[in-house]
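Only one protein chain is missing; all other protein chains are in place.
On to subunit A.
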Amino acid sequence: MVTNITSFGRSGLSDWLMQRASAVIMALYTVFIVAFLLFNPNLDYYAWSGLFNQTWMRIFSLLAFIALAAHAWVGLWTVTTDYLKSTRLRVGAQSVIILGIFVYLVWGIQILWGA
């Protein structure tokens, strides 16, 4: 039995499902943002902050941020277990990555609700 303790969901199946689900959420978010920018060629601060003042947009954005965090954790965990063979180096890199993801996520929430 192959075990792991630093992967996102502790199971390959849940990590795989999470990576696919988060990819769909990020794709939808990207399409929405690109479409919004295309349909608002003369975008100003008021229109942009007006968009992010709406609750549904904050929920959608937070969902995309969480999806990005989960996606990055699963993906980068995979990269570290492929290429970093020294345990010390691998655990160190994984810690930095997880910490970084956490910081970005909290920062993102602060930006969403702080404006």
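Quick note on the criterion: contacts are C-beta pairs under 8 Å (C-beta built on N, C-alpha and C of every residue); 3 or more make two chains touch, one makes a residue touch a chain; residues count from 1.
Operating definition for what follows: contacts and distances are computed from a predicted model.
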Undepicted complex member, UniProt protein name, chosen from "Succinate dehydrogenase iron-sulfur subunit", "FAD-binding protein", "CcmD family protein" or "ABC transport system permease protein": "Succinate dehydrogenase iron-sulfur subunit"
From A:12, A:50 or A:92, residue that would touch the chain that is not displayed: A:12
Footprint left on subunit A by the chain that the document does not show: 1-4, 7, 11-13, 15-17, 77-78, 81-83
